[in-house]
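Before any comments, here is the structure.
Only a single protein chain was left out; the remaining protein chains are all shown in position.
Which chain is which? They are A, B and C, in the order written, and residues in each are numbered from 1.
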Amino acid sequence: MPIGLKHFLIAYVLAWALFFGYLVNLALRQKSLADELRALKDRLSRPDRASGPQG
Amino acid sequence: MDTLRVAAALFRKDLLAERRTKDVSTSILLFGFTVAVAFTFAFEPTAEEARKIAGGLLWLAFLFSAILGLSRAFARETANDCLRGLRMAPADPGAIYLGKLASNVLFLVLAEVVLLPVFGIFFNLSLWDRPGWLFLILLLGTWGLASLGTMFSAVSANTRMQELMLPLLLLPLTVPVLIAAIECTTILLEGRPMTDAHLWFRLLVGFDIIFTVLCWLLFSYVVEE
Amino acid sequence: MPAATSPSPPPPRVPGPRPDGRGSPRIALRRLSKYYERFIALDRVELTIEPGEFVVVLGRNGAGKTTLLRTLALLLSPSEGELLFDAVPAPALDPAFRRRLGFIGHETFLYDELTAAENLSFYAALYGLDRPAQRIAEVLAEMGLEDRASSLARNLSRGLKQRLSLARAWLHQPDVLLLDEPATGLDTPTRSRMHRWLAGCHRTGRTVVVSSHDLAESLQPATRVLLLEKGKLVFDAPNAPERLAEMRELLEAAAR
Partner (left out) sequence: MNSARDPVAVLLAGLSFIILVVGFHYSFLRAPTEASMAMVEPVQRIFYLHLPSAFVSFLGFFTVFVASIAYLMTRNIRWDWLAVSAAEVGVVFCAAVLITGPLWAKPVWGIWWTWDARLTTTLILFLIYLGYLMLRVYVIEAHRRALLAAVVGILGFVDVPIVYMANRWWRTQHPQPVIAGGESSGLDPRMWWGVLGVFAGLFLLAALLVRQRYRLEEMRAELIALEREARV
């Protein structure tokens, strides 16, 4: 009957949740930026819009 | 030397402006006084306890009022875009830092000297037994707070949320100064020989010199646009 | 404010000859750009200003005039490209070089809580002038501010502040005067007085760069006219009266 098994589990679970949470957070942020980039590139490659409002 | 000339000019300018408006020193004094009063409600110490904790209370009050005073002092340079005028001066911008630091240390120490008797009365402290040492502690501790404080008041002037950024940056970095100044003050108040504090004095002097030189060298990046 | 309201005579003293006979520096911008995140303040500006030119920079608000002037004053570092003074890149210049520049921005750079004379003596100390008291008296007289020497900067009118600001920038007799919309908020007599004074500076061989969003106002003494539009230098020509119509058209097109 180990003393503090609870503490041990909590520590490991929390630490790994933190690392993976951050990794997932980064991936999500990358994805939304990538979407934004793609949308912008699409809009720029379309000839009618490419020249923009000042053309 | 250009640096010294510009720093001295800025220092004299701050003295003149402060003599006229007194806005930095009044804000420090009023705030410090209010904190002192608030502390008396929080603690009702016996004379002996008071000697133990008064160093901490004193420096916390100085720290909070310094934060207030430092941002007011830098606001003087940002009004009317004066900082750009200063940057036109033919010297490294580090000179601006040195001048500002000198006037900040002076204002803070003066305000602290006025606040000390207030604490002395409120907490029944005998502060004036060794005035020379007391003044040395005040000077070194305040210089430490102001060295980074002047720098960060310029840093936070560039941000939205200035009022938040200054304490957020300053507090963790000045922990060594606070510890050392509090320890020195406590040793003084408890009437112990000042040789007990030599380690702390060394730390204060080291901190002050390291950060004054570093901030002086790095200041040009803070005001660069 | 007698000097401001009366159609004033030419300034009492034209700016004197250069103390040490040195010339103004030749200023060059090489594909210089300045970005603020998405915003392009200056877009690959290619420009050489010869010593002694009087340049007027036109353009509507947000066209990049302020950015250009601040860049020339060494207050802004470009995002791309270079700025050269006499072929020396700006980052390599000695801080003492700033002595040769005088700058007037949108704001006055004056301390409200100091008097006019105190402001000037502060700046005199920054520049390490030899006989500051004498020089301050001279400059105050030149700007018609003698009787305002002991008023707080806070209490001066917009026009007087602008003149004091001019005195501040002129204190150390720079080789290059950079003025960012100096005429804004001034009444016509003060304005023409200022332009006459600038023309005087120009006659002593100094380089003057003035920005403005009003075509008619500042053209007379200019030798060269630039037009900025969305950060681009779209027009650059000697100031010739016969091209006035063309310039006006461009400026109006830009304003649309």
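Definition applied: a contact is a pair of C-beta atoms (placed from the backbone, for glycine too) under 8 Å apart; a residue touches a chain by one contact, two chains touch by 3 or more.
These figures come from a predicted structure and were not determined experimentally.
Engineer: Would you mind listing the shown chains in contact with the chain that isn't displayed?
Structural biologist: A, B, C
Engineer: Which of B:A7, B:L29, B:A54 or B:M151 touches the chain that is not shown?
Structural biologist: Only one of B:A7, B:L29, B:A54 or B:M151 touches the chain omitted from view, namely B:M151.
Engineer: Using the definition of touch stated at the top, determine which of B:V6, B:V35, B:M165 or B:L188 touches the missing chain.
Structural biologist: Residue touching the chain left out of view: B:M165.
Engineer: Against the chain that's been left off, what residues of chain A make contact? List them.
Structural biologist: 2-5, 7-8, 10-12, 14-15, 18-19, 22-23, 26-27, 29-31, 33-34, 36-37, 40-41, 43-44, 52-54
Engineer: Residue-wise, where is chain C in contact with the chain that is not depicted?
Structural biologist: Within chain C, the residues that touch the unshown chain are 35-40, 77, 79, 230.
Engineer: What does the interface between chain B and the hidden chain look like in terms of residue numbers?
Structural biologist: Within chain B, the residues that touch the unshown chain are 148, 151, 155-156, 158-161, 164-165, 168-169, 171-173, 175-176, 179-180, 183, 199-200, 203, 206-207, 210-211, 214-215, 218, 221-222, 224-225.
In this text, only the chains that are shown with their structure count from here on.
Engineer: What whole-Å value do you get for the distance between chain A and chain B if each is reduced to the mean of its CA atoms?
Structural biologist: 43
Engineer: Roughly how far is chain A from chain C, going centre to centre by Cα mean, in whole Å?
Structural biologist: Taking the mean C-alpha position of each chain, the two centres sit 49 Å apart.
Engineer: Which chain C residues reach two or more other chains?
Structural biologist: Correct list: empty.
Engineer: Please output the residue numbers of chain A that touch at least 2 other chains, ranges allowed.
Structural biologist: none
Engineer: Would you tell me which residues of chain B are touching chain C in their complex?
Structural biologist: 2, 5-6, 8-10, 12-13, 16-17, 20-21, 76, 79-82, 84-92, 224-225
Engineer: Spell out the residues on chain C that touch chain B in their complex, using ranges where they run on.
Structural biologist: Going through chain C, the ones touching chain B are 70, 73-77, 95-99, 101-103, 105-114, 118, 122-123, 125-128, 168.
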